[in-house]
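For this view, one protein chain was removed and the others were kept in their places.
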Amino acid sequence: MSEEFQNHDPNSGHTETEQHIVGPATYGIIFAALLVGTALTIGASYLEMGAWNPVVAILIACIKATLVVLFFMHIKYSSKLMKLTVGAGLFTFLILVGMSLSDYISRAWGQW
Amino acid sequence: MSTIVSLPDQSTARVPKRNYLTNENGLLSWLLTGDHKRIAILYLISITFFFFIGGALAGVIRLELLTPQSDLMAADTYNKVFTMHGVVMIFLFLVPSVPATLGNFLIPIMIGAKDLAFPKINLLSWYLYLAGGAMTLAAMITGGVDTGWTFTTPMSTHFSNTNVITTGLAIFVAGFSSIFTGLNFIVTVHRMRAPGMTWFKLPLFVWAHYAASILMVLGTPVLAITLVLVVLERTIGIGVFDPTKGGDPILFQHLFWFYSHPAVYIMILPGMGVISEVISTFSRKRVFGYTAVAFSSVAIAVFGFFVWAHHMFIMGVSNYAVLVFSLLTMLVAVPSAIKIFNWAFTLYKGSITFETPMLYAFGFMGLFTIGGLTGVFLGTSGTDIHLTETYFIVAHFHFVMVGGMLMAFLSGIHFWWPKMTGRMYPEKISQLAAVVTFIGFNFTFFPQFLLGMLGMPRRYAAYPAEFQVLNVFSTAGASILGVGYLLPMIYLVWSLKYGAIAGANPWQATGLEWQIQSPPLTENFTTIPVVTQDVYDYEWLERQKEHEVTHVG
Partner (left out) sequence: MDSHAVATTADAHGHEHDHPAYLRHHFVSYEQQTETASFGMWLFLLTEIMFFGGLFTAYLIYRNWYYPAFVAGSHQLSITLGSFNTLLLITSSFTMAMGVWSAETKRHKGLVWSLIATLILGIGFLGIKTVEYKEKWEKHHIPGDTFSVQSFVNPSSDAEAKAAGDKPMGLDMARKTEVYFSLYFAMTGMHALHMIIGIALLCGMLFKAVRGGYMDGNIAFVENFGLYWHFVDIVWIFLFPLLYLISRHQ
């Protein structure tokens, strides 16, 4: 039996910071922001903005989703690993959508 | 031939009385176990079962192709046979083969943990696998499927009147088993490493599984939703893939290959992990370019998501997309090549010995190289137009999947057999089996490259008479290959009772798994190890042994 494998302090390998508790005040503000976002997106759909209509709709949805992820889902207060995990999901999602669309968009360009 | 095997004195040695196999008794103690090692054994038994079903189907295919006419069975039966062969081999054997057995058994031990992060989910994943397997068998018995493992639309949605729905749902369920395995591995590798076990001290086996797990978690759900859409299309006729309603069958291809290209790396990366361990151990050297090999696994996983349309070059995707995906496909060959080169450099000036795992590893290196390089031919869009849907493709993927992954699986099973069971397999006959497998493999699949070049299409029961000679070669080779697979089945079971007592570290290998008793205790380690040595640190092992001797003396 070697010295290398001795008993150790159980927490020595894990240096995570203490968990951050998000309170009602923050949740309330985010809730209000989400309601405003919903109102905005409904309102915007009645305006004539041409090609900008879908852009605005998606943009507002993204902002709302980001708020939920950051605050309701605590990612703002989480470790780098968690942030990276969310990023990886988003990245792969965009690859799926983006690369598939690249085929559809360029089909119309015809032959060389 | 020299050997590194060092076994304990057989007259006094015993398999330790207390270990994970003897810890508890009774069927329930297995069916309700949370122990990753027992779950690995459960998986090993089930995938072996499905491997032999898939193998029998392969035998039937080769028999039919012995003659140019479709005489053994009707053409539509043949379609069902090759479909079932593909489905069983890919989803029920290759995808779980190494990860769910060796990965499950070894990852916690290699990183110095007592178990995976979620033991219950691990068990659940095995039950899901069984459910998927049972559904597949049910689909087979009640009439089969004839779409090919790729479920191509509109064949699968409109024209096939076979059990597409049952099979699709079976794969859906089995897919979740794979998702849960991957999820468990990722969390385990991040969260459960022993003190001192930094990322760059992880064995390459763990890196490879980590990369494969990313693919399982991010890729498999896309397959799941695709199959759901196919099932909905068949049942209520939603129009998403139906051209008569305005849907696009090519969208099915996009979604299917978005999973299935990464899936081929799910099927090879864990095998690459095995090869890294084996090559290092049997040349007694640290893997050359450890960091490069580690990162190449991750690179394969990431690039793997960018190339899927190379399966669709002739299917009506845009020319520009063909160009881009063709170039990106070349890119993914780079990390694969990095691995091959680094293994070759590891061998260079190593003290190489030729035990069975190493023989399989050599087989892997040669065959995977050929498989990978022919993949580059296929990724080149011009060449692909000639070769696609021919036997060239069949040969390509059998070189990587059978020549690559199956060789790696057998290599790993032999290598860790003493750890899993406490006993050695018989060396001479297993070396014979490895050689027989290699010879049989080449006889079976090399002629298929030639057949493909000559233009023999895949997936037909009959073919023009001029292709017969090469097909006879292939069928003959398949029977040799069959013997090569039956042998281990027999002698490994034999060795459970009669094999030599292995002791903790028969190969003098450096991984943490070799520093504990074989078979391990249920809790793996009595005290959690503190890792101070480097990975593949053979000098550390030497010092360790000296220490031991003085200690005892």
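Every chain is named by a letter (A and B) in the order it is written, and numbering of its residues begins at 1.
By our rule, contacts are C-beta pairs under 8 Å (C-beta built on N, C-alpha and C of every residue); 3 or more make two chains touch, one makes a residue touch a chain.
A quick note: this is a predicted structure, and the numbers were derived from the prediction, not measured.
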Missing chain: touched chains present in the view: A, B
Touch criterion as defined above, residue of B:Thr83, B:Thr220, B:Thr369 or B:Thr390 at the omitted chain: B:Thr220
On subunit B, residues whose C-beta touches the chain left out of the figure: 8-9, 12-13, 16, 113-115, 117-119, 121, 179, 183-184, 186-187, 190-192, 217-222, 224-226, 229, 232, 236-240, 245-248, 251, 254-255, 258, 503-505, 512, 515-517, 521-523, 525-529, 544-545, 548
Subunit A, residues in touch with the chain not shown (by the definition above): 1-2, 4-5, 10-11, 13-14, 16, 19, 21-24, 27-28, 30-31, 34-35, 38, 41-42, 45-48, 53-54, 57-58, 60-61, 64-65, 68-69, 71-73, 79, 81-82, 85-86, 88-90, 92-93, 96-97, 100-101, 104
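Note that only the chains that are shown with their structure count from here on.
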Residues of subunit B defined as touching subunit A within the complex: 190, 193-197, 214, 218, 222, 250-251, 254-255, 258, 305-306, 308-309, 317-321, 324, 515, 525, 527-533, 544, 547
Partner subunit B, residues of subunit A touching it in the complex: 2, 4-8, 12-13, 81, 88-89, 92, 95-96, 99-100, 102-109, 111-112
